[in-house]
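Removed from the display is one protein chain of the complex; every other protein chain stays in position.
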Amino acid sequence: MSSSFNKGILVTIVCEAVLQERLIKLLIKLGVSGYTIVPVKGAGSHGKRTGDIAGYNTNIEVKTIVTPEISDQLLETLKQFTKTHALIAFRHNVEGLFD
Amino acid sequence: MSSSFNKGILVTIVCEAVLQERLIKLLIKLGVSGYTIVPVKGAGSHGKRTGDIAGYNTNIEVKTIVTPEISDQLLETLKQFTKTHALIAFRHNVEGLFD
Partner (left out) sequence: MSSSFNKGILVTIVCEAVLQERLIKLLIKLGVSGYTIVPVKGAGSHGKRTGDIAGYNTNIEVKTIVTPEISDQLLETLKQFTKTHALIAFRHNVEGLFD
């Protein structure tokens, strides 16, 4: 593929919607300039769920493109959330039009 | 990128919503522990559509992270669906926080 495009790491986080504000604060703290959020349905055996409290069991998918260093920091910081909430996160390389 | 994270294959399936229950049964049969589902709009020339029966032409995007072996089995099994329904499926490597 052509190399005239920017390189970055796309990080995808799937978690309970209750974590949304905390994730956004984390992204801002790490200097992340952009992200998207989509509500998702799903099932999973990952992490520990808050439980069946109404409104708490909705999931969101958060995506952001960052540098390799920030993706390391982001994933490391997210490890703490997996102890108390349902959360998975993964990354892979992308290239294209972004800052 | 750091190698202190798990490795897996993200498989994405885009298909008619009518296939949702059959896909979930297939994932459970393959021992898949988690997946997300998002309704999507779209257009495509892939496979054979059920047609214009009301309510049948909505699409869903199903995503799951699995081992290379299970991704092979999943894609092989999905081939049968492409003969009768609109369905595409694709995979790529990811790493991160997941089981």
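Worth pointing out:
Residue numbering begins at 1 within each chain, and the chains themselves are lettered A and B in the order written.
Quick note on the criterion: a residue touches a chain if its C-beta (ideal position, glycine included) is under 8 Å from a C-beta of that chain, and two chains touch if they have at least 3 such contacts.
A quick note: this is a predicted structure, and the numbers were derived from the prediction, not measured.
Annotation for subunit B: contacts to the undisplayed chain at residues 9, 11-12, 14, 38-46, 59, 61, 68, 71-72, 75, 78-79, 82, 87-92. Mapped onto subunit A, the footprint of the missing chain covers residues 1-2, 5, 8, 10, 24, 33-38, 65, 92-99.
The criterion applied here is as follows: only the chains that are shown with their structure count from here on.
Subunit A maps onto subunit B through a rotation of 120°, based on Cα atoms and reported in steps of 5.
Note on chain placement: the centre of subunit A and the centre of subunit B lie 20 Å apart, centres being C-alpha means.
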